[in-house]
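And then subunit A:
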Amino acid sequence: MNVATTAQPKRKPSLGDWLKTLTFYELLVGMKATLTHLLNYKPITLQYPHEKRLLPDNYRGMLALLRYDDGTEKCVGCDLCEAACPSRVIRVVSGEVPGEPTKRYSKEYYMDMTRCLFCGLCVDACPVDALGMTREFEWAVYDKRQLHLNKQQLLAIGDRAYPVREKRLELQHPNVAFFNVTFKHLPQKEN
Partner candidate 1 sequence: MTVPLSYYLVLSGFVFLTGVVGVLIRRNIIVILLSVELMLNATNINFVAFSEYFHNVAGQVFVFFALTVAAAEVAIGLAIIIALHRTNSSIYIDDLNLLKR
Partner candidate 2 sequence: MDHIFFFYFAAVIATTSVLVVALRNPVYSALSLLIMFFHVAGLYVTLHAEFLAAVQIVVYAGAILVLYLFVVMLLSIKSEERYHNQLPVAGLLGVMLCTEVILLLIQSRTAASAPAVSADPVAGAGNTETIGEALYSTYLFPFEVASLILLVAMIGAIILAKKDLNEHVQQ
Partner candidate 3 sequence: MEIGLRLAVSLAQIAAVMGVVMLTVMVLTLAERKVLGWMQDRMGPMEVGPYGVLQPIADGLKLFFKEDIIPAGANKFLFTLAPILALVPALIGFAVIPFGPTMTIELFGMQVKPFVISDINIGILYILAFASIGAYGIILGGWSSNSKYSLLGGLRSAAQVISYELNVGLAIVGVILLSGSLSLVKITEAQAGGFWNWFIIAMPFPQIFAFVVYVISSVAETNRVPFDLPEAESELVAGFFTEYSGMRFAFFFIAEYANMILVSCVAAALFLGGWNAPYPGTILEYIGLERIAWMENVVWFAAKVYFFLFLFFWLRATLPRLRYDQLMRFGWKVMLPIALGNIVLTAIAAYFFPR
Partner candidate 4 sequence: MTSFPWLSLIVFFPLIGAVLCFLVKAESSRWVALGFTVGNFLLSLPLWWLFDTSTANMQFVERASWISSPPVNYSLGMDGISFPLVLMTTFLMPFCVTVSWTAIEKRVQLFMSMLLIMEAAMVGVFVALDFVLFYVFWEVMLIPMYLLIGVWGGPNRLYAAIKFFLYTLAGSLLLLVAILVLYFQGGHTFDILELSRGTYGASLQMWLFLAFFAAFAVKVPMFPFHTWLPDAHVEAPTAGSVILASVLLKMGTYGFLRFTLPMLPDATAAFTKPMIALSIVAIIYGAYMALAQSDIKKLIAYSSVSHMGFVTLGIFVLNIQGIEGAVMQMVNHGITTGGLFLCVGIVYERTHSRQILDNTGLAGPMPRYAIFLMIFALSSLGLPGTNSFVGEFLVLAGTFVWSQFATAFAALGVILAAAYMLWLMQRVVFGTPAPAHRAHLLDLNARETATLVPLIVLVFVLGIFPNPLLSRMHASVTNLLNGQKAPAYATAPQRPSLPSTAATMAAIAPSSSEQATAR
């Protein structure tokens, strides 16, 4: 099909065109197509609850808070995730660890998952890798308030999705943890 013929606005219908109109040729072509599909029936449907698709490796599912292998929370309550979130999903209330004036943690941590768009920016922003994305997606609930997750729930998800936890660096002083993590090329303290 070259451009010249399509540019012409109206072609005088030839005898063949008339014949095609009269015999519903185009229509029959279409019907043949559908009939062919019927006869060569190969369904592409996935019976979802019964069979599920394989998820890709980098699937971004439900968010989770992580712990170190000793069970302590990774989160240091720095609020960076809250700042990074474009949908204002996250709310963090941070506080000092009692007795350790330089050590902070998140006293409360909320995620409103009804608003989350799973972009992963919070995960990127976290300096201590305290956030992670799971492969969970079946999160249908009857009450959308149930999607307003608190810290315990998020930690629970993390526990569920990340059975293998990162080891806590014993030598790391809580006050320099920042550097340790972010600048990994720097010389580390000896174990």
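Selection rule: all candidates are chains of the complex that A comes from, given by their letters.
As a convention for this text, a contact is a pair of C-beta atoms (placed from the backbone, for glycine too) under 8 Å apart; a residue touches a chain by one contact, two chains touch by 3 or more; residues count from 1.
Computed from a prediction, not measured in an experiment: that's the story for all the values here.
Of the numbered options 1, 2, 3 or 4, all belong to the same complex as subunit A, but only candidate 3 touches it.
Only residues 24, 27, 30-31, 33-35, 37-38, 41-45, 47 of subunit A touch candidate 3 when the two sit together in their complex.
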